[in-house]
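Only one structure is covered here, and it is reproduced in the block below.
A single protein chain has been removed from this complex, and every other one stays in its place.
For reference, chains read A and B in written order, and residue numbers begin at 1 within each chain.
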Amino acid sequence: MDSPIVIDRPRRGVNRRLQTMITCIVLLMVAAGILLSGEWIPSDAVTPDFSRKGLSPSLEYPFGTDWLGRDMLLRTLKGLALSLKVGTIASMVSAVLATLIGAAAATGSKWLDAAINWLIDLVMGIPHLVLLILISFACGRGLTGLVIGIAVTHWTSLARLVRAEVLQIRSQPYIMVSRRLGHSTGWILLRHILPHILPQFVVGLVLMFPHAILHEASLSFLGYGLPPDEPAIGIILSESMRYLTGGMWWLAFFPGLALVLLVLLFDRLGENLRMLLDPASAHE
Amino acid sequence: MIDPLSLLLDVQNLSVSFRRYQRGLAQTNLNVISDLSLTARAGEILAVAGASGSGKSLLAHAILGLLPANAMLSGVMRYDGQPLNAVRQKQLCGSEIALIPQSVTYLDPLMRVGDQARGAEKSAERMERQREVFRRLELPLPSERLYPFQLSGGMARRVLFSTAIISDARLIIADEPTPGMHLSQAMEALSILRELADAGKAVILITHDVDLALNVADQIAVFYAGTTLEETPAADFAAGPDALRHPYSRALWRALPQNGFEPIPGFQPYPEALPDGCLFGPRCELKTAACEQETPPMRTVRGGKVRCVHAA
Partner (left out) sequence: MTSLQTLRRLGGRSGKQLLRVATLLLATTVVAFALVSLSPVDPVQQYVLGVGNVSMEQRAAIADYWGLNDPPVQRYFLWLSALLRGDMGTSLLYRQPVAVIIRERFLNTLALMMTSWLLSGLIGFTLGCVMGLRRGRWLDRVLRALCLMLSSVPTFWLGLVFLLIFSVALGWFPIGLSRPIGVANADVTFGQRLHHLALPALTLSFISFASVALHTRQKLIDVLESDYVLFARARGENTWTIMKRHGFRNVILPALTLQFASFSELFGGSVLAENVFSYPGLGAAVSAAGLNSDVPLLLGVTIFSTLFVFSGNLIADILYGVIDPRIREERPHGQSNRD
């Protein structure tokens, strides 16, 4: 018959599991490389050297050098290492916070649940960046303020997810059985609920990471956070602004691009992990 | 017998299968409709009756050209003497061929039902026509300003019916229009279909409820596992098992409440695991070796059509 016969396109590419594994490995290698190079690069490698100042990107200096003759590639690597460290600590703390708060909301009294909901609204009500500035200000700027600020502002959406997940698990029959058997709430939480929200926790953590790094960079860029002599990416970019009109475009371009790639890598990994765990939510 | 001029839709050996990919590139074809044949005539109601899960809705979608992209079709469909291909389906759907869908979810939740009943066409006559049809279906005039969520079940059903009547289509396909209805509501819905048929339309009534269909239908196509096993005048169904031609039709008859409510043993096969030869074979008491050789062809027996080796 002459009705159209449409042929479905086969799914291209490697399967999701493999893809996630590869992203994971690449990411870990990149992260380890950045961290190690951050440690290994001696600080005199980025000391001023006026014999080579303001060089545009070349084979010897792929990212160019700045107005003091510092190698931008090395500075960028050191900056990324710093971002990684801050991001890791902050998102770890935030994810733990989110899990505890989310679980508390789901298992505690109605009143507690409402209070936590209200708290989330409170945190989300103040613009993120303004709250970060406030917290950083409260801590007298510096690294501590940065980490605390990021940790305190990023837990809300994961907490909501955990809450929903725990509520769902709680209504499962085997939890009822366990309760009948006389197991305490704490025991149930530890044996049944925790293992189930562990994947959520991991995915939430990985997905939180890009945000944490971006906010760290934003705050450093604004002048909060790290002292100016630390080569954080935000500070590098903020300094570069004075030299942009002079045509030194590489000062802003490459460090920022490196940051974007790092963030992108973590974002993809998080999404891939999420799709592995919850294929239903993975549209196409 | 029947005036050949009144023949509106003629479906011969329609098969629909879906391509599916399992693990990598291994590909399987899932046959959801196989070798289905039926005819719909102007002025008549053809009831396509069969248990749920037998692919009846897909038949409607195939006729209307609504199958998803990974579906493959074979067979011949003719509408009004001309082949019904994709181009013609596009032209005819909505104007010549109309669907009455199953439930209120087929209405846009954010659009007033009057607007939905009129469809994309905007004109004063269309508006007039919609009001007239609403009146005829005893939908109060203000209801055209309502949204689907504000309708009661019965009203929603009548709005769905109104879409087909307003379009003035010659072929109307009603996809399970009665489930969830009280008997009186269902009878009312069916009587609207009867009126349409009496006004010269061809109506295809897709239903799982043979009993209800018997009240209004002229012809009955017994649908099983994606194909029609028998096409018979409704009168033969009323007359009893001896007038029927296929073992499954007889079993269906005996399963009716007034005829003993006798359940049919076994299960309808899944599309993934269709039996060889006669699709009804695994549940048939009359099965012989010949039945498993090949799918029995459609034969004309005593004024009806049947797909059984042993029918006479």
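In the analysis below, a residue touches a chain if its C-beta (ideal position, glycine included) is under 8 Å from a C-beta of that chain, and two chains touch if they have at least 3 such contacts.
From a predicted model like this one, the values you see are computed outputs, not experimental measurements.
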| item | value |
| --- | --- |
| Options A:F63, A:F201 or A:F221, residue touching the unrepresented chain | A:F221 |
| Residue touching the undisplayed chain, where the options are B:C93, B:M127, B:L214 or B:V301 | B:C93 |
| From B:L7, B:L30 or B:L66, residue that would touch the chain that is not displayed | B:L66 |
| Touch criterion as defined above, residue of A:I135, A:I197 or A:M275 at the omitted chain | A:I135 |
| Missing-chain contacts mapped onto subunit B | 64, 66, 90-95, 98-99, 101, 103-111, 119-120, 146-147, 149-154, 156, 163, 167, 180-181 |
| Footprint left on subunit A by the chain that the document does not show | 9, 118, 121-122, 124-130, 133-140, 210, 214, 217-218, 221-224, 234, 237, 240-241, 244-245, 247, 249, 252-253, 256, 259-260, 263-264, 267-268, 283-284 |
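Here, only the chains that are shown with their structure count from here on.
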| item | value |
| --- | --- |
| Inter-centroid spacing, subunit B versus subunit A (mean Cα positions, whole Å) | 55 |
